[in-house]
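Reading through the structure tokens given below for one structure.
As you look at this complex, bear in mind that one protein chain is not there, while each of the others sits in place.
Up next, subunit A:
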Amino acid sequence: MRVLVGVKRVVDYAVKVRVAADKKAVDLANVKMSMNPFCEIAVEEAVRLKEAKKATEIIAVSIGPKAAAETIRTALAMGCDRGIHLTTDARTDQELGPNSVAKLLAKVVEEESPDAIILGKQSIDGDFGCTGAMLAEHLKIPQCTFAAAIDFDAKTVERETDTGTEVVSFPSLPAVFTADLRLNEPRYATLPNIMKAKKKKIDTKAADSLGVELNEGNTVLEVFEPPPREAGIFVDDVDGLVDKLKNEAGVL
């Protein structure tokens, strides 16, 4: 089985983001960037498949600026075999939307013919959570999203929902899987693997050379911070609470 994993370069989860002065985007100047945490989980799942001898090759693909090559290197250091880098100068946190990404990934899938495609369930910058599902639709293949456990032998996936875990089965491969938080705990690359990653190959091509229409038809009008949370008030009793909810908050 050959596996394709998507890895996205995003703002590091620990960074306190700020809106840029022109209010058109988040300020990314000098900000620490890392691999999207859900992509790390996707890579880890693929690497474990290889270690269990269920997968023979893992390809890491990223769509992003020149620096996204570092993210692919991290994936290689975690255990992927080779990388594909589709370069673009579009802002991957807002300009390049999930549908464009899904179409680009579909092209890569058509060329590489992997048996399984594992993506993170969402990115922590765009937070759309759509790319995996859209990719499956473009390819007309099964999708198992929000996976907390994947069993390739039984062809079942445990999905996390708001009310608990459900088990779904997929008919066949190839299929798209998106990784949820509890799928696994990703490893960090050891130094010897960072060393080995230096010798692994990354194919680079321009994203707009694949013949895919990259215009979503959306324009970002404004980016702003949510209003600061205001202090609550104490009420004396239930009647007081009901009164406030009815007459001040207007929710009753």
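Rule of thumb we're sticking to: contacts are C-beta pairs under 8 Å (C-beta built on N, C-alpha and C of every residue); 3 or more make two chains touch, one makes a residue touch a chain; residues count from 1.
Rule of thumb we're sticking to: contacts and distances are computed from a predicted model.
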| item | value |
| --- | --- |
| Protein that the absent chain corresponds to, by UniProt name, given "Integrator complex subunit 11", "Trafficking protein particle complex subunit 6B", "Short/branched chain specific acyl-CoA dehydrogenase, mitochondrial" or "DNA replication complex GINS protein SLD5" | "Short/branched chain specific acyl-CoA dehydrogenase, mitochondrial" |
| Chain not shown: contacting residue from A:Pro192, A:Gly211 or A:Gly250 | A:Pro192 |
| Touching residues on subunit A - with respect to the absent chain | 34, 69-70, 73-74, 77, 188-192, 194-195, 197-198 |
